[in-house]
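Below you'll find the structure I mean.
Every protein chain but one is kept in place in this view of the complex.
== chain A ==
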Amino acid sequence: MDGSSHLSLIIDLSPSQWHLSAQSSNPHPLSFQTFLSHVLTFVNSHIASKHENTLAVFGALPGKSSMLYSSLDADSGNGNDPPADANSYRPFKVVNSVVTNNTQKELDLIGGLTEEPPVALVGALTKALCFINRLAHPPSGSLVDEAAASADPRILILSVSPDLAASYIPVMNSIFSAQKLKVTIDVCKVFGEETVFLQQAAHLTGGSYIYLERRDAFLQYLIMSFLPPPSLRHIIAVPRQDKVDFRAACFCHKNIVDIGFVCSVCLSIFCSPVAVCSTCRTKFPMKTLQRLNASRPAIPPANGVSNGSPRPPSARPSTGMSASLR
């Protein structure tokens, strides 16, 4: 339990959302500057906890993702080496200056866009997973110490953007890889409405999902809930969400559906009964389609966790389409 641990931090850098978050009409306005200073303190606390702890910071920017800091190649002096200072611990100073500079650089790059594409959260998540995979499998003959390899890795997503329905499949795939790599995904929803996919990500990987209510106490939230490494969480309880929204997005229109129709061969999800599965090209009998169409509720429930009336089970599940209750 006292081994080193790895933290990959994903920061959502959507300028428009951060603009909204900083508006004083919010109950607890949180500007990006304040947010960043809290995050850096949190990150320093992580490095402070153990000499061997490793860290990577990724930014999810509109339309692209990039790595802002990694403790693997931080030591090489790459231009933005801060001047040494007798009053601060150097690793902290390096992290602070590298993360701040790189964030500023990335944000300057996107400055000119008129229309903001959605943030590439999936890209950042995938990069984080690849990074952890690299830590877990050091190339043979390299000098990467075993400490990093045996670290108990986790990803923390600090999200401000709403769900992007189109990214349902990639997010799910990332969750599965995370499960396979035994990576815990923690999510802190700093601003905006709850996100369904990230709730599921945290739930499926054993992490914790927290919706930030008191944003003036952001740092305390971070430290109490996300600083304990997963191995410690059987002693220090961290809050988990008791209600998880398990809804999925359909494959055809990428809508989040309350009642989906699932291909019985490849488990693709559709929002309405289809004659041919677009993924595996299975043809479904006309009769099944008619029956499923007939049994659809006239007005689907508008929102919320669905508890629609029980659907009649498909007569021939082997070749038919079945309605899924989520």
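By definition in this document, a contact is a pair of C-beta atoms (placed from the backbone, for glycine too) under 8 Å apart; a residue touches a chain by one contact, two chains touch by 3 or more; residues count from 1.
Operating definition for what follows: contacts and distances are computed from a predicted model.
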The complex lacks one chain in this depiction; which UniProt name from "Piso0_001410 protein", "Ribonuclease P protein subunit", "RNA polymerase II transcription factor B subunit 2" or "Geranylgeranyl transferase type-2 subunit alpha" does that chain carry? "RNA polymerase II transcription factor B subunit 2"
Which residue from A:123, A:228, A:260 or A:273 sits in contact with the chain not drawn here? A:228
Given A:96, A:161, A:195 or A:288, the correct residue touching the omitted chain is A:96
Interface residues of chain A (partner: the chain not displayed): 1-4, 41, 44-45, 48-52, 84-90, 92-93, 96, 143, 145-147, 150, 219-220, 223-224, 227-229, 231-232, 234-238
